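These notes are about the structure you will find just below.
Our next item is chain A:
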Amino acid sequence: MVARGLLTFKTTPSIVATGVTAGPLEKKSQFVDKFDKIYEDERCEAKTNEHGHAKMMEDACMIALSKVDSVPSDADFMLIGDLINQMTPSNFAAATVGIPYIGLFSACATSVSSLLMAALLTETGMSKCAIAGASSQHNAVERQFRYPNEYGAQKPETAQWTVTAAGVAAVTPYKKGFPSIECGTIGCVIDLGMTDPLNMGAAMAPAAADTLTRHLTGHNKDVKDYDVIMTGDLGKTGFELYKKLAGNQGIDVTKNFRDAGKEFYGADPSFLSGASGAGCSAAIFLTEVIDKMRAGDYKRVLLIATGALLSPLSFQQGDTIPCIAHAIELTMK
Partner candidate 1 sequence: MNKVMNEKAYCIKMEGMHIRKLSLVVFAVVLLSGCSGSGFRIDNNSSEDHAKAEEVLRNDKRLTSAVTVFYENDLLTGVTLKTFSRFKKEKIEKELKKKLENSYPELDVTVSADSKIWMETNKLIELDDNKDKGKKIEKLKSLIKEET
Partner candidate 2 sequence: MDEKKYAKLEKEISPKRPLMRNIIFAFLTGGTICLVGQFVSLFYMTYFDFTQQTASNPTVATMIFFAMLLTGFGLYKKIAQFGGAGSAVPITGFGNAVISAAIEHKTEGYVLGVGGNMFKLAGSVILFGVFSAFIVALIKTILVKFGVVSW
């Protein structure tokens, strides 16, 4: 396999601060104590779901910046994204915060793709502080991709629950004592003909497995090198499939594999296959993983965020669901 789409950061930019906000239902998450701010209202006291979505992102940015005693005018770039049409929540958030901004879209993989872009900008020396992150809001996403929120449709066990959360990281040149970004892999779009939008985990699993093998072979690494290999939001079904696919490639999947979507709400059966959404991977990667790295529990981790690149139009027209997965490797020196 020719090594393509591989990124190596010689200067190892650091993630110096994170800001994670979440909606009221996310109190049921087993990681709730680690979130910086929990709203009592689904819409964050805003008039519409989309405004609430934007507010969540703004607040996450402000929290991340305040942790390093910065204000928005100290940040050079802002690279964020979400799942709503034309990414209006991110656009509105960027308008309020006022940091030079590029919107990124890799569906739920935006959490990692934005971190990679921020690391690249930092690597070139053009950025002293870049904001990277992703968010999703349950009501706004569900209404766009599926049915109205209050509509009674029975979901199968493979369906996932879009989380209401925003996760933002501040990326700066290398700083001692903080997790740093060592390398990454840009994913290929993989489409194995899955068409069921209520079984996204199955659609995304091949992309995750593909990116994992490419990252391992491309960067000459082994599963044993990592303390944890965490995927974004495959859910229970997708996670099983992903492990099976990776296992077929001769990768030892018995240890160190975790999935943020599967773990987000714990074992609560009312969330069916688990959590999904750009906010899911962003929130867990930037709390659970970063915290454990800073505490010294993890030395080297591989984060793979997966995204289903579908639109309501494409699946209604009977198209398959193309999926992508981006990988980023963090180390604690």
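With respect to how the candidates were assembled, all candidates are chains of the complex that A comes from, given by their letters.
In the analysis below, a residue touches a chain if its C-beta (ideal position, glycine included) is under 8 Å from a C-beta of that chain, and two chains touch if they have at least 3 such contacts; residues count from 1.
As the structure is a computational prediction, the values presented were derived from the model and not from experiment.
Every candidate listed (1 or 2) is part of this complex; the one in touch with chain A, counting any copy, is 2. Of all residues in chain A, only 47-49, 143, 147-158, 192-194, 199, 202, 206, 237, 240-241, 244-245, 248, 270 touch candidate 2 in the complex they form.
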